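Showing just some of the chains, left in place.
To keep things simple, chains are lettered A, B and C as they appear, and every chain counts its residues starting from 1.
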Amino acid sequence: MNSVVNCAVYENGRKVRDLDINHLEQMKILAGQLIWIGLLEPSQEMLAPLQRQFGLHELAVEDAYRAHQRPKLEVYGDTVFVVMKTCQWLDGELALGETCFFVGRGYLISVRHGKSLSYRSVRERCENVPGKLKKGEDFILYALMDFIVDNYFPVIDALEEKVEELEGAIFENRDQHRDILSEISILRRDLLAMRHAVAPLPDICQRIIRFDVPAMDKNTQPYFRDIYDHANILMDRIEALRETVKSVVDSKMLMVSMRQNEVMRKLAAWAAMLAVPTAIAGIYGMNFTNMPELTWRYGYFTVLGVIVVICLALYWRFKRSGWL
Amino acid sequence: MNSVVNCAVYENGRKVRDLDINHLEQMKILAGQLIWIGLLEPSQEMLAPLQRQFGLHELAVEDAYRAHQRPKLEVYGDTVFVVMKTCQWLDGELALGETCFFVGRGYLISVRHGKSLSYRSVRERCENVPGKLKKGEDFILYALMDFIVDNYFPVIDALEEKVEELEGAIFENRDQHRDILSEISILRRDLLAMRHAVAPLPDICQRIIRFDVPAMDKNTQPYFRDIYDHANILMDRIEALRETVKSVVDSKMLMVSMRQNEVMRKLAAWAAMLAVPTAIAGIYGMNFTNMPELTWRYGYFTVLGVIVVICLALYWRFKRSGWL
Amino acid sequence: MNSVVNCAVYENGRKVRDLDINHLEQMKILAGQLIWIGLLEPSQEMLAPLQRQFGLHELAVEDAYRAHQRPKLEVYGDTVFVVMKTCQWLDGELALGETCFFVGRGYLISVRHGKSLSYRSVRERCENVPGKLKKGEDFILYALMDFIVDNYFPVIDALEEKVEELEGAIFENRDQHRDILSEISILRRDLLAMRHAVAPLPDICQRIIRFDVPAMDKNTQPYFRDIYDHANILMDRIEALRETVKSVVDSKMLMVSMRQNEVMRKLAAWAAMLAVPTAIAGIYGMNFTNMPELTWRYGYFTVLGVIVVICLALYWRFKRSGWL
């Protein structure tokens, strides 16, 4: 696997030429030029020359190499270091990745980890609108962050669908043969992961918009406010889903209890209807010498009739009171 | 469907004439004049000339075209962009829509999406009070926002009524034949939707009141404080309803458990009263050769009496202890 | 019903004379004088001349007329507009009302709605301490707000007593014949109403103390801090009660489950003790030709003895393990 996905220099929003990352002398930042480097799970050795060339801070490089960070924005001198979680819905499961960006005047380096879509399509889209790409490295940062955030939406859609499908199954009592506890547990874990991915984004965008972050120009601020907006919409949906999942558990619990009640009542009703003939028959099964009814001509039929009448009466009462 | 609902120019609070949105030269903002445009789900092509004419930001126009935003207020240069959710109670269901406003010195454009009432009545009411309409575009914004917020109240009233009716049904045990779980789930969803519609409003109003938002004058501030107030009252009611719905679930659960207890006790009591004759009769149904009681003259009647006495004693005990 | 409860002019803390609200020329605010007007559910026509005379804002007057506001403090130019909820405990139920105040240099107008105590006693108490009344309209505002807040305490006392009585009844299992679910639901609603009445008060007092609110002098600040204090004590008690009510539901639920367990165990124990003789007797009730025990001299008594021994053994075991 080649770790250098792409590396090119742009001028006035148009690609000038591809660069070879191994030739550091090509990496010189010239006025009016913009170097855009895309890396995929690079080795420590690959990052070292870039660190020297662009003056990246060792702690930021360590984070970029090791991954497993929370989404964050950090300023090291003239460099902005941004970490984001990426996510996709693959084969019915949530697949997480991580991307970080080094941004400074004249360059942007993206470092991708884990499962995530390539940023080739973002690069192509940017190259198609030179008028915007010439806004510089902050616009590229926006384009990449926007791409990542846009990819959260289908995941949330999928989770929403799963929650709704599960809720429907529980309400319509179609969940007998499903392991709904695991399903709920997985949903909770996925929603928590999504929340950890999205929750820090509004603050990150606010910092870019409100404070003096290096390399971020005033005219790209509305773009980051757009991401801020998307992040808030996502947070609302995630929180709503979390609440719904919680209430699904309560609903299932209530449903189980209501069913239990029904079963208990049915059990009680039928038990009563079978216990009555048993008890009466038991009495006429006694072996006393002197039991006048036994010799009555229609004694047997009378008793049978009494049993039937009692059982029908019970049945009617239970039916009426809703136990059957 | 015509997307241009209305378009007119006002001067000193009085309508001067209707404008044709397709004649951009009519859209020139003259000193002392005010253009008020109302659109309904416009196409992208319809918005483009307005964007150029009034210098609207592309991201705001995109939001206005696509809808599905959270309520928000954004400032783009001299333009204020406001998004609000609209809602109505239609055929016993919550119907949601979205409206956004572009407001700048001398113009206001409203863009309506989804199910929502026409703003014609607002326009008429404004035209009837030229003394207020001459306050300008910020007063129109107030009038429209106030109209939207006023329409939240009947929805909350309807939800409140539903919650109370449901609570009553559960307490009086009249909910046997209702799918209360779905009803609760729908109530939760509706309340969540209302909350998402209302929750951002206090902040939006505060921003208009406290900060320097373009086109918003000092003398219209009390009006927005009035909306702020309404939004807070709505939020209180929504939160109270959410809490009540939660406690309704707890109540139902408790009621189910208490009923279960009752059923169990009744079942136990009747089981005992039928098991006693069965056991005793079983004993005298044994076929031992030497069972003296069998030959007693009143053996049978004695046993019958014993059974009746025991059963009555049990009945009395169960009655007294509340099991029956 | 006369809407003008009282209207008088004060000078140096002493009443000068009563005024007739219909003679607007009497309503002129003179230096060193203080007009105190008390209204009860006034009509819109009654409020209009006061609005003109004292320069009240139309939105405030609308709130004062319509009522159904949240407690709040609003500044309109030189006028302070304060809304408070009033409450009383009438015939074992919470009765809510609303009062609002217009305060400006030289005047205070109170407008009372719904069930609430008259402010006559406050006026009398104030007139008895001219040294304090001469502090002016802010002191009257304090005296009225203090009166309202003092009337919250007996209500909270009553609610506390109800909650404790209910908790006691549940713990001592004396709640069989009560509709505890409705009782809890009503308690929750009342506590929520009290919370809505009290929660905004600390902020209102803080604004009077900390910020430059018209007509509020420095030397009355400690008085409003006293109301602030009371409001906080009330909030603590309300929140504690809300928590207790929540835990009462949990306790009842737990108690129901524990009782259920007991019933189940008793049922199981007695079922076993009756099923054993039934089964054994059933066996010796079979009609096989060759059943040697049947012809034993003491077969019957042996079997009876075995049954008694088994039942006693079971009884002793169940007793020891706490099932009986």
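A few remarks follow.
To be clear about the criterion, a contact is a pair of C-beta atoms (placed from the backbone, for glycine too) under 8 Å apart; a residue touches a chain by one contact, two chains touch by 3 or more.
A quick note: this is a predicted structure, and the numbers were derived from the prediction, not measured.
Note on stoichiometry: the full complex in this file contains 5 copies of its one protein sequence, with 3 placed in the shown coordinates.
Convention: only the chains that are shown with their structure count from here on.
Compare each chain's C-alpha centroid with the centroid of every protein C-alpha atom shown, and the nearest one belongs to B. Spacing of subunit A relative to subunit B, judged by their CA centroids, is 25 angstrom. Centre-to-centre, using mean CA coordinates, subunit A is 41 Å away from subunit C.
Within subunit C, the positions touching two or more other chains are listed as 285. Note for the complex: subunit B touches subunit C at residues 167, 170-171, 222-223, 225-226, 229, 232-233, 236, 240, 243-244, 247, 250-251, 253-255, 257-258, 260-261, 264-265, 267-268, 271-272, 275-276, 278-279, 282-283, 285-291, 322. The residues of subunit C lying in touch with subunit B in their complex are 57, 59, 63, 68-70, 72, 74, 76, 176, 179, 181-182, 184-185, 188-189, 192, 196, 249, 252-253, 256-257, 259-260, 263-264, 266-267, 270-271, 274-275, 277-278, 281-282, 284-287, 291, 293-300, 303-304, 307.
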